[in-house]
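Every protein chain except one is present and positioned as in the full complex.
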Amino acid sequence: MTIASTKQDRAAPPQSLPKGSPLGSIDTRRLGFTLLGWTVACLIFFPIFWMVITGFKTEAAAIADPSLIFSPTLESYQEVQARSGYARFALNSVAVAFGSTLLALLIAIPCAYSMAFLPTKRTKGTLLWMLSTKMLPPVGVLMPIYLIFRDVGLLDTRTGLIIVYTLMNLPIVVWMLYTFFKDMPRDILEAGRMDGATTFQEVLFLLLPLTLPGIASTGLLSVILSWNEAFWSLNLTSSKAAPLTAYIASFSSPEGLFWAKLSAASTMAIAPILIFGWMTQKQMVRGLTFGAVK
Amino acid sequence: MNKTRASGRTVGGLRTLSLQAPAVTLLLLWMLIPLGLTIWFSFQRYNLLMPGMTGFAGLENYQYLFSDPALWSAMGTTLLLVGWVLAITVVGGTLLAVLFQQDFAGRGIARVLAISPFFVMPTVSALVWKNMMMHPSNGVFSWVAETFGFQAVDWFSSLPLTSIIIIVAWQWLPFALLILLTAMQSLDEDQVEAARMDGAGPVAIFFFITLPHLKRAISVVIMIEMIFLLTIFAEIFVTTSGGPGLATTNLAYLIYIRALLDFDVGTASAGGVIAIILANIVAIFLVRMVAKNLED
Partner (left out) sequence: MATLELKQITKRFDDTDVIKGIDLEVNDREFVVFVGPSGCGKSTLMRMIAGLESATSGDILINGERINEVGPAHRGLAMVFQSYALYPHMTVEDNMGFSMRLAKVPKEQRRQKVLEAAKILQLEPLLDRKPKALSGGQRQRVAIGRAIVRNPSIFLFDEPLSNLDAALRVQMRIELARLHEELDATMIYVTHDQIEAMTMADKIVVLHDGVVEQMGSPMELYHHPRNRFVAGFIGSPKMNFLDVSLEEAGPEGVRIRLPSGRDCTVPVDGSELAVDSPLELGIRPEHLQLDDQGPLSGEIQVLERLGGQTSLYVQMGELVVTIMADGDVAHRVHDMVRFGFDPMRAHLFNSEGTALPSLHQHPLAGLTRRDHRQAAEGSNQ
């Protein structure tokens, strides 16, 4: 009652106040933005929320009229694991995402180091050229990659996907590391060099510890992009090396219309990545925009 | 003082070239070999189902492709898809960025919820939307429509492209929001306060201060989205398979049909070349913009 009346009292004044003066209505404004912000956020998030909820329903409840009241069950989760060997696909995803990320970091760190700390006239050009390789649409080169992979026996192998994802993410990883390294004062590395550190020691004792947060978020972005990649995984794998993207896609066939199981499998497939994404959202912007927005 | 100067070498240290060699070599191979092969194949008669039929085809594949109505329909679908998703995500993303920039209770959590769809793998989001949201009889949308006494819509058969647009826009709206929100945080608060002192209201501040500040970030969003949206694949693959008819077949999906369903390497490669050219028209602008940013 009190709250309601306060609301009215507070809602009235702005009209009587002179235009352009938001004073006195700050609480109303805040309340309004809180309501609006949360409504929008919930609407956007709703499909994910609904998917998670559905995963805890029985198949019958899942296709019944939408309802939040049901008795939760882990049935679908157990069945997904037991019937389709979810773990195998998950393992493929983990191996491919982390494998390609580690490889990309290993190749990218020396490269980004030299670009940030020993730049030459060509450095800028090299960076832009790397960016431009991202402009090659995968469909444009699907045919040759498919045929090469078929001929060397990389089709439907984890190694094949790791190679593709490493190269796919390498420009972004180099760029992101480059922007993080550039933020590190060069003096500190030079002080290390004066103290007798070799290039390798410089990187190991000084650069890596000091840019660890940046390297971590670069790695996470690379994991996210590899984990969610669905063009190459659908076209280059069939069963043995199929990661979760391909596994989930198999639910699109009519026999896969088991919503609760689909939801359970999907929830498990996106949960880790969602958390990674939440953790690194701020730093990721640099990588996603090639440093153009910080 | 001489921090920006550089000679690329120090006494007794490793040289620039050796450190960059692995990354540069690998990317060079990754770019040149497939690109070269795609262009080469596009001038060849090459169908995996007809092993005998090989040889130089000249422009035959391109002629065949350009005379195929499917190409033009796919181009149209691609442009519609890209255009609509861009419009929705950029306008929506800007408005959302303004909203989530306001100080309100639980803003941090609300932001996290709003950007989440971007981290959902495309096959999951497509299936969740197809089944649980847009299903003609059991989906949430149909339930809402019926609750309010409307006719439920059979999204994928009556509005196939619209459905795809909605799904893709849902995935990319958070991307635009994330980038624009970050860009907005770099807006100088003093500038806003100065404008307020000059008598600018919220609307004037948005149009004269915020929007100009976001201009660059918006163009980055447009270009990056364009590069990805031009080759949207998984969402179509798991929902409509390009149908009904060719209603949701975009360029990427058409190439996929030619390549891995018809095994017509020549035509698929010709399509690939077209996709590459399209992407590079966008890319030129993006690269130029990022290059400008590298100056400082």
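As written, the chains take the letters A and B, and residue 1 is the first residue of each chain.
Here, a residue touches a chain if its C-beta (ideal position, glycine included) is under 8 Å from a C-beta of that chain, and two chains touch if they have at least 3 such contacts.
Here the structure is a predicted model, which is why all the values come from computation and not from measurement.
Looking at A:G85, A:G153 or A:P185, the residue that reaches the missing chain in the full complex is A:P185.
Residue A:A197 is the one among A:L36, A:I148 or A:A197 that touches the chain not shown.
In the complete complex, the residue from A:L206, A:I248 or A:M284 that touches the missing chain is A:L206.
Contact between chain A and the absent chain runs through residues 121, 185, 187-188, 190-197, 201, 205-206, 209-210.
Operating definition for what follows: only the chains that are shown with their structure count from here on.
Here the spacing of chain A and chain B, counted between their Cα centres, is 15 Å. Of all residues in chain A, those touching chain B in their complex are 19-20, 22, 29-30, 33-34, 36-38, 40-42, 44-48, 50-51, 54, 63-66, 107-108, 110-111, 113-115, 118-121, 123-124, 126-128, 130-148, 166-167, 170-171, 174, 186, 193, 199, 224, 227-228, 230-231, 234-235, 244-246, 248-249, 251-252, 257, 259, 262-263, 266, 269-270, 273-274, 276-278, 281-282, 284-285, 288-294. Interface residues of chain B, counted against chain A in their complex, comprise 3, 6-10, 13-16, 19-20, 22-24, 26-27, 30-31, 33-35, 37-38, 41, 96, 99-100, 102-107, 109-133, 138, 140, 143, 170, 173-175, 178-179, 182-183, 186, 199, 201-202, 216-217, 220, 224, 227, 230-231, 233-234, 237-239, 251-252, 255-256, 259-260, 265, 268-269, 271-273, 275-276, 278-280, 282-283, 286-287, 289-291, 293-294.
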